[in-house]
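Of the protein chains in this complex, all but one are displayed in their positions.
Order as written gives the chain letters A, B and C; numbering starts at 1 within each chain.
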Amino acid sequence: MNIKDELLKISANVVIDEKKANYKIIIEDPVKIFDAASSLKNLGFDHVVSVTGVDYPDKVEVIWHVSSYSVEDLKGINLALTLPVKKPERVNQNEAQGNFASKKPPVTVPSLVKIWPSAIFNEREAFEMFGIIFEGHPDLRYLLLPEEFYETWPMRKDFTYNRVNLLKYLRCLLNE
Amino acid sequence: MNEVRKPRDPVTGHIKALAKGFKYLLEPNRMTLDYPAETMKLPPNYRGFFTVDDKKCIGCSMCEMVCPPEAITMVPRIIGEGGKTLPAPEGEKETKGPKRTKRPVVNWGKCIFCYFCVDVCPVDAFIPTQVHDVAFEKDKDYRPSYEEYLKPPEEPYKNAKKVVSKADLKRGVSYEPAP
Amino acid sequence: MSEKIFNIDDLQNINVEGEKYIILQIGPSHPGSGHMRIKVWLDGDIIVKVDPDIGFVHRTSEWLSERREWIKAIPIVERIMLPDTVHANLAYVLAVEKLLGIEPPPRAQYLRSLVAEINRITSHLYGIGIFGIFLGSSTVYMWAFGDREPFIDLMEMLTGARITTSYIIPGGVRWDIPNGFKERAETVLQYMERRLKDYEDIWVKNPVVQARTINVGVLKKEDAISLGVVGPNLRASGVYYDTRKHQPYAAYPNLDFEVPTMKNGDAYDRLLIRVEEIKQSIRMIRQILKDLPEGKIIADQIYNQLNPVMKKNYEEKKRVMFPAFMIHMRPPPGEATAKVEAGRGEIFFYIKSTGDKYPYRFRWVTPSFRNLPFFTHVAVGHRLADLPTIYGSIDYFPPEADR
Partner (left out) sequence: MNFIPIPLIIWLIEDLLYLIIFPGLVTILVLVIIIIWLERKIAAKVQMRFGPLWVSKKIGGALQSLADLLRYSFQEAIIPEKADKLAFILAPGLMFAFATIALIFIPVGPYYSALFPSYYTILFSVALIIITPIFAIIVGWASDNKFSFIGALREGFLLISYEVPFLLSVVSMIVIFRTYNYISAVQSQLNFLPGIILNPLAALTMLIVMIRTTGRFPFDITEADSELVLGLFTEYSALFFGVGMATPYVELYNFSLIFSLLFLGGWWPLNVNVMNPLYGLFLPGLVVVIKAFIVMAILVFLRAVYPRYRLDQAVRSGWSYVLLLSVLSVILSIVEVKFLR
């Protein structure tokens, strides 16, 4: 089985760099991601290793790293299913007023939990860190961060925080 | 792997477990160290507290740059006689110019003993020791000044018996008096 | 018992409203929880729903690493996975080496495998010990933690630190084997082989342990695959997958070892598989010490940058010092992934470089994080007393999951 041919059937945009163990398949259209994921699962990629985002100035790249436990040939491959999403325009410009960190609008992508149940906690983490709302996720709550970080998306590169307010917040926590 | 899994029948199982426990009750088999009545003499490459050789150091700041927890700060010094350095005048931050240099000081509250600084030093000026079990009494004590830093913390329990650990077939680790 | 296959919709469909159910908040300060909260809905003594609430020891390792020089991430990842420091270190360094295009020399590869296997034994012993105290056997807890000691002493002899070794650097390792290491290692291995028999009598084949673990917390093979479980837990469910075999790194392509798998996927199998892996690790350490190739322990690219003082140190003390390259490392733009089989499972690294002095994206997933579905799926339908059994058998380490 030639993995590259199979991947090219799913999307035209495939990057393979064996030396860096880097297999990447890029889907441009969020509508097509569900079909692409289904065909990857049929191919044998049966679990998700990590779901994460990469933040760029104008877009957020959502990456599902998938791999296989059941197909012997695919066990050595870490495939990155990549979906770049445009960031919405900033509506309000309040830079960390009152709250200790500035709030930014999230982006929306379809959730792949229905195809890969192993993505369930990973998608929750990507949601709170990058502001990626996974539509169709059954249980999209904050996982690692406390609720005070709501809508601040700390792993984005433009995450800024107001030191004074953060200290106030921490002091509140201590007093409680 | 199924022969590994095969459960033991309860009667044999209970008897064997009790017999093994009883055997360990009777045999001399202690593997713990009676700290602090005995303390370990650690191998020479053990990463403990370290100090710097004032004469060797060239003040290049490489250690400050590599330090992962940012525990090292460079303090301004004046080069005195015979290569030794003297404290810079109060409030002076200048480190360049004639007879000016800087020296590293480690904040022991931050240091994680990774020894990146020891290894990155181009002149190998750091002097490692094997002292590791020091309790600081005051907050200030683990932020030494440069003069205090030149004498790293001393080992507590000086009267304790010094032992070295040794691999032992019976106890895993046994201790014998240090040479 | 949860005989049915995991279905993602069940998460929404379980109705736990009403006064029929007792809600137990196990944790975050509870002897059986670790640094996490497990919210349990009980119907009598039967668990209806479990909601693991993690994040109490979230240390923002990704955030910190993206704002530091490349070399400074090594201590950070080590401190997240305290029982598995070498593997975290190794996984990160493998990813960085792929970006840099450096290949370490064979001796360094073998030394990496050596430390990794010693670390795997300590990690498994840690897991067995925690499992012991969760079922109430303080003896196994003390024994396992005591038996880590000879191995930790070996690590200390080799690397100068007991747990947080920071031993592996891009291009090789930091110290060569000291004198007397091989003899000491052989003694320790023989000791451990003898002790495994004692463990069998007092713990593995103890009727009480068998009563508590057999057919408890069964994870079927299909579930293990679809939930993406890793490491010994995966292999206990019968999936033949080991990163050391399927994506070999370090010296594993040259080593002769087996990957033990079990069939039933219950808590007892997860215990047995750890014992079997300790045996395999002992076998591998023997091979490594026998076949250890001669040569440098650092790649030539790094060695050539050492100054004369450092080279002298290398020749005399077998100690690799850092050239300035280590601080000012700027890997060329690109992405790299790396996987390493740690004691608890697979560590995954995804690193993106833009040629800057900091990583642009630093993503890593730890085995405990990927074993979280155990709580939501496997514990349902069991009794409350089985929750510690399941928790202990999967060798879950909350700080590692929280990163």
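Going forward, a contact is a pair of C-beta atoms (placed from the backbone, for glycine too) under 8 Å apart; a residue touches a chain by one contact, two chains touch by 3 or more.
Predicted, not measured: the structure shown is a model, and the values here were computed from it.
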In the full complex, displayed partners of the excluded chain: B, C
Residue in contact with the excluded chain [from C:64, C:142, C:275 or C:324]: C:142
Contact residue for the chain not shown (choose from C:74, C:102, C:115 or C:133): C:133
Hidden partner chain, touching residue among C:45, C:183 or C:300: C:45
Residue touching the undisplayed chain, where the options are B:7, B:21 or B:177: B:21
In subunit C, positions touching the absent partner: 22, 24, 30-32, 45, 132-140, 142-143, 146, 202, 206, 208-209, 211-212, 383-388, 392
Positions on subunit B contacted by the hidden chain, ascending: 17-18, 20-22, 24-25, 29-32, 34, 171-172
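The rule is simple: only the chains that are shown with their structure count from here on.
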Arrangement of touching chains [line / ring / star / complete / other]: line
Where subunit B and subunit C are represented by their mean Cα positions, the distance between them in whole Å: 25
Centre-to-centre distance between subunit B and subunit A (centres being mean Cα positions), rounded to whole Å: 41
Of all residues in subunit A, the ones touching two or more other chains: none
Per-residue multi-chain contacts in subunit C, two or more chains: none
Residue numbers on subunit C that touch subunit B, as the complex places them: 68-69, 71-72, 74-76, 79, 139, 146-147, 149-150, 153, 156-157, 159-161, 164, 166, 174-175, 178, 184-185, 187-188, 190-191, 194-195, 198, 201-202, 205-207, 210, 214, 260-264, 268-269, 272, 276, 307, 309-310, 313, 319-322, 324, 326-327
Contact footprint of subunit A on subunit C as seen in their complex: 6, 8-9, 11-12, 54-55, 58, 60, 62-63, 98-99, 101, 224-228, 234, 239, 241, 246-247, 334-339, 346, 348, 350, 352, 360-361, 363, 365, 369-370, 372-373, 402-403
Contacting residues of subunit A [partner subunit C, same complex]: 17, 19-22, 24, 46-50, 52, 54-55, 63, 65, 69-70, 75-76, 78, 80, 113-114, 116-122, 129, 138-139, 142-146, 154-155
